[in-house]
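Note that one protein chain is taken out, while the other chains of the complex remain in position.
== chain A ==
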Amino acid sequence: MWRGRKLSSCGVRFLETLGFGYPSTLAELPLRTSWSGTMWFRAYRMTFSCLTRIKSYRSSWKRLCSTSQTTVDSNEVKTFLALAHKWWDEQGVFAPLHSMNDLRVPFIRDNLLKTSANHQLGKPLSGMKILDVGCGGGLLTEPLGRLGASVIGIDPVDENIKIAQHHKSFDPGLRKRIEYRACSLEEIVEETAETFDAVVASEVVEHVIDIEAFMQCCYRVLKPSGSLFVTTINKTQLSYALGIVFSEQIAGIVPKGTHTWEKFVSPEKLESILESNGLSVQTVAGMLYNPFSGYWHWSENTSLNYAAHAIRSKVQEHPEPAELFSKRETEELSANASTNPCVCEELKK
């Protein structure tokens, strides 16, 4: 009965979005029940306006990349500001993120336990310091805190931090273990250099302006051999069709305007950015969301969502470009006829 809501609300939202524009404002569109031929015209108009917007986003992205000193996109901030009070509704707009904890918490926990020899009974992450970048309302921060870690959650949206603080304040066990700050990653890089056993950037890199700079900051705040965990969305036709058109526009699984397809990152590109910044990729695993059951599953297919685990290498900070090039050559030579150099390890659950 709790999950049934998703199916029924899908139908209502489908009718509502017949006249969608893209990207939309967050005001609810009036319910339209007209099924006339104007629907087709609207669809054409939508596609056209969508493509125009993609182009304008791309140019604005290029412009910002060269001059900005921050990885925070102010448009993204606005999007999330309007949704801030809905974070902790487990059946609400952020339900898929709540349910994603079933995958990402064990992913983080198990990979961190592999690196640590000291297992505290019942508090597996005890003694670890974790940075949750783009923590939002603290959906992932709180489970990590409950598992014993000391977590700092940062988010550029003030309202999110307020909500997160408020939610954590009720639980005496979490009050001391979790700290929230309203800031961007760049602002704390200096004071927290080489502090964290793990950095978690879950559903974040598809919202930042400059991934290269972002990863450099992640590298700097990690301890040597510290872990970086990233979950994000692949940039494929399928992710456009399902991740944007279906999820946002039709079924309303994700609030409209949350994602911009142009900012999605493929695993190959992410891996190359990570490797070139001294972060050695250990695992890449695909994740699939079932909108009917509301649950996520691990998958070999990374064309929609995926998770990656990388470790900050101890030895060299930034490998020379020439070295990197020869390393890639060697990889391609030793790889099979397959054109996909991406390392995809199935995570055993």
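Operating definition for what follows: contacts are C-beta pairs under 8 Å (C-beta built on N, C-alpha and C of every residue); 3 or more make two chains touch, one makes a residue touch a chain; residues count from 1.
Heads up, the rule we're going with is that contacts and distances are computed from a predicted model.
Asker: UniProt name of the unshown chain, from "Vacuolar ATPase assembly protein VMA22", "Protein YIPF", "Thioredoxin domain-containing protein 17" or "Ubiquinone biosynthesis monooxygenase COQ6, mitochondrial"?
Answerer: The record for the missing subunit names the protein "Ubiquinone biosynthesis monooxygenase COQ6, mitochondrial".
Asker: Please identify which residue in A:Pro96, A:Pro143 or A:Gly286 touches the non-displayed chain.
Answerer: Touches the omitted chain: A:Pro143.
Asker: Residues of chain A in contact with the chain that isn't shown?
Answerer: With respect to the unshown chain, the touching residues of chain A are 2, 85, 88-92, 98-99, 101-102, 105-106, 109-110, 113-114, 119-124, 126, 142-147, 166-167, 170-173, 176, 348.
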